[in-house]
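Each chain you see keeps its place in the complex, though not every chain is here.
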Amino acid sequence: MLRKISFALIVALFAGVGFINASTVKNGEMESRILGVTKPYAVYLPDGYEYSGVEYPVLYLLHGASDTFRAWVDKGSVQAIADQEIRAGFALPMIIVMPDARGIELNNMGKNMGYFNMPDWPYEDFFFQEFIPFIEKTYRISKDKGSRAIAGLSMGGGGTTVYAMRHPEMFSSACPLSGLVGGFENMPQEGLWKDAAPHSPILILDNATPEQLDAIRSVRWYVDCGDDDFLLDGNIELLQKMREKKIPVQFRIRDGVHNWLYWQQSLHEVLKYISIGFAE
Amino acid sequence: MLRKISFALIVALFAGVGFINASTVKNGEMESRILGVTKPYAVYLPDGYEYSGVEYPVLYLLHGASDTFRAWVDKGSVQAIADQEIRAGFALPMIIVMPDARGIELNNMGKNMGYFNMPDWPYEDFFFQEFIPFIEKTYRISKDKGSRAIAGLSMGGGGTTVYAMRHPEMFSSACPLSGLVGGFENMPQEGLWKDAAPHSPILILDNATPEQLDAIRSVRWYVDCGDDDFLLDGNIELLQKMREKKIPVQFRIRDGVHNWLYWQQSLHEVLKYISIGFAE
């Protein structure tokens, strides 16, 4: 026991001299009238949030299918990664909000899971009409496009892409990671694949007016997918469509598959990239 | 349920075409006469191990204080990282063995914890006289210095360093990560600090004969510590002592603190580095 204490003491002492960030991650929840349920979320507040008094930029960070609002916290090391990049001076202090996209049954692959409007489950309406306003009222957040970014993995990469295409006035940067963003024609005609297909970013771009395309170009795009990810083809389809539509995009294919190892590495880059967007 | 199945099917199908490694990680245990207890360990067997028939090089990967033989598996993503680097062709297929250094009480900060010989607990004897021979008999391992590497974090970085200095004929590469390898004079005179101090790598080098130094130079050294790690000073002391003794060393200070985020990033580099050592 003594040993444990001495080890903890050393670390605490060390933290005390200011080398370690005192950021916090906590769970919250809000009543949604639109969905008719209470929705949980997690939020990362950077070191100094309590006493700084200033407004922060915000990243909405979306989880994937079969996961919950806790995924980036429990599996994605979001706190350690954000602490590291902010403390090192490679990312700006920011708030990171992790919403919940489980369906009505609150099991993690259940009915209506996802980020899109479904029958009796208008999640996208909830997100923009209730959730963002609630978050911006609850935390000290700069309330403008330039201070808002969105990122997400897999199904949440699809959400990221579609949200930023449909609401380009809301986000300065959008970063889908290993996203479900294309290639729908080769996917099973059931479950989440079927639900997501009508919300294909490819379709959105094909149907966009010149004005809408201009607005989509006002978002900074960072698209990242592993070379052995089973969603790679869809990401390439998105890249090709964006190039066809002359939408500037940062595109990366790094080594890896569809796993947290990959997304943790991506998150380092995302935090740097969106910080420059916040600063521009 | 259907949704879950379809998602799992896709991934399985995908795995089936060979894009994902079928490596395995399993727990094992051995009876130690020297310690008088049964000691557990974990082992990573690379994709193809079952049917290849060939002998593999081996990495002994040591955990830190307050952890167990499962730490690299459960917190360090060792399987995902090794799979990635091996599959990508940046590391050789290898076996990774993770021993257990908890003390006799089998709680993780208990009495006699660590890698050194203690009264009534000759762990170092166990490691070299019983554990390595057992492992080399149990798995298809190349039994020579050139095919053996050792790495570890924190207390396990100390173990790594001391083992490779006292048994340089055993390892081609040694990679202490955020290791407890120096700076003992500034540490508490109790607990693991006190236990480790007599096994300081600094003392070992100061007392080494020219022949011993030559042998230590035959090990490839890779020393890595975060710039905000509370063990940084000790790592710098080790670097300076190694330079004084003209022992070639790869030395890195990257951004970070004493956490798994750092060690996961290190492990990618360690696997690449020791692979070249295996090949030389």
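A and B label the chains in the order they appear, each numbered from 1.
Criterion: contacts are C-beta pairs under 8 Å (C-beta built on N, C-alpha and C of every residue); 3 or more make two chains touch, one makes a residue touch a chain.
Note that this is a predicted model, so its numbers are computed, not measured.
*Asks:* If you could, jot down how many copies the complete complex is built from here, 2 of which are displayed.
*Replies:* 4
Methods note: only the chains that are shown with their structure count from here on.
*Asks:* Please work out the Cα centroid separation of subunit A and subunit B, and write it as a whole number of Å.
*Replies:* Chain centres of subunit A and subunit B, defined by C-alpha means, are spaced 35 Å apart.
*Asks:* Quick check: in the complex, which residue numbers of subunit B touch subunit A?
*Replies:* 1-4, 6-7, 9-11, 14, 19-20, 65-66, 77, 80-81, 84, 87-88, 90, 109-110, 113, 187-188, 190-193, 228, 230, 255-261, 264
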